[in-house]
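Yeah, one chain of the complex is gone here, protein chain that is, but the others are all in their spots.
Moving on to chain A:
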Amino acid sequence: MCGIVGLFLKNPQLEPQLGALLASMLGTMTDRGPDSAGFAVYGSATEDLKLTLRGPGEAALRAGIAALAAATGRPHAAEMRDTHAVLSMPAEAEDEVRTWLRANAPGLDVVSAGRRMEIYKEVGLPAAVAARFDLAGMAGSHGIGHTRMATESAVTTRGAHPFSTGTDECLVHNGSLSNHNDLRRRLGRAGLSFATQNDTEVAAGYLTWRMREGASLGQALEASLDDLDGFFTFVVGTETGFAVLRDPIACKPAVMAETDDYVAFGSEYRALVGLPGIAAASVFEPEPARVYVWERH
């Protein structure tokens, strides 16, 4: 099953409410995915790169971050949120930090990297996950969330969505892919690395690869219709973009609502009920195999 929600604000006045609206949408989709939940929030742009780390707990995170600072001689500002920490650093420090963490802090994972995007995910009921990280208190321009009912891999935090394989890029998925092993090998040869055996991470990596090769978000998704085999409804975020794609037979549900203020996505209409002005919104189901993209200008 799984549930997906997404909210892309056109009206900046709603930005302080993004997290609260997304948290409510996520909680409504508990029935579709009670195993784990995760979300990506695109906040205001920073000069620095934000690396979101996940660890077994706050103490372990703090110890790892202190050891990183001591080893590299360059302390980075850290904002703690439960089992996650957001490290802010100059973009050129990313490789050094990732390399050190891989070698010296096996308990700490890099969940995301972005100038605007932060990703949080944990095992547990969606409302509890949202509360742990205070999603309701977060502001931003767009956000994507996922509630997971695990079918293809274990109920672990590593299997939780969203998956991020590129800076400020993330993807959530309802469905299952059947050619992900082959595609993972091919993308590996193109220089991408994957943290899990999860099919969704391969879809994220595929889009990252396409966009790295010069495709727009829309073009990358268009190409995925030829290269990905399986069932999917995707919601994708980039630094400025928000996109939706369903497989050609529309196996997995999707409902969208659009007003002058926002574009919203839910696996079911129920998830959209609490949005402002929803009664007057244009509510529609995205068509199969049609790429929908919204960009902030």
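Methods note: contacts are C-beta pairs under 8 Å (C-beta built on N, C-alpha and C of every residue); 3 or more make two chains touch, one makes a residue touch a chain; residues count from 1.
Methods note: contacts and distances are computed from a predicted model.
Novice: Which protein name, taken from UniProt, belongs to the chain you can't see among "ABC transporter substrate-binding protein", "Phenylacetate-CoA oxygenase subunit PaaJ", "NADH-quinone oxidoreductase subunit F" or "Protein glxC"?
Specialist: Result for the unshown chain: "Protein glxC".
Novice: Touching the absent chain in the whole complex: find that residue among A:R186, A:R270 or A:R296.
Specialist: Spelled out, the listed residue whose C-beta touches the missing chain is A:R270.
Novice: Using the document's contact rule, name the residues of chain A that touch the chain not shown here.
Specialist: For chain A, the residues touching the absent chain are 249-250, 253, 255, 268-273, 279, 283-285, 287-288.
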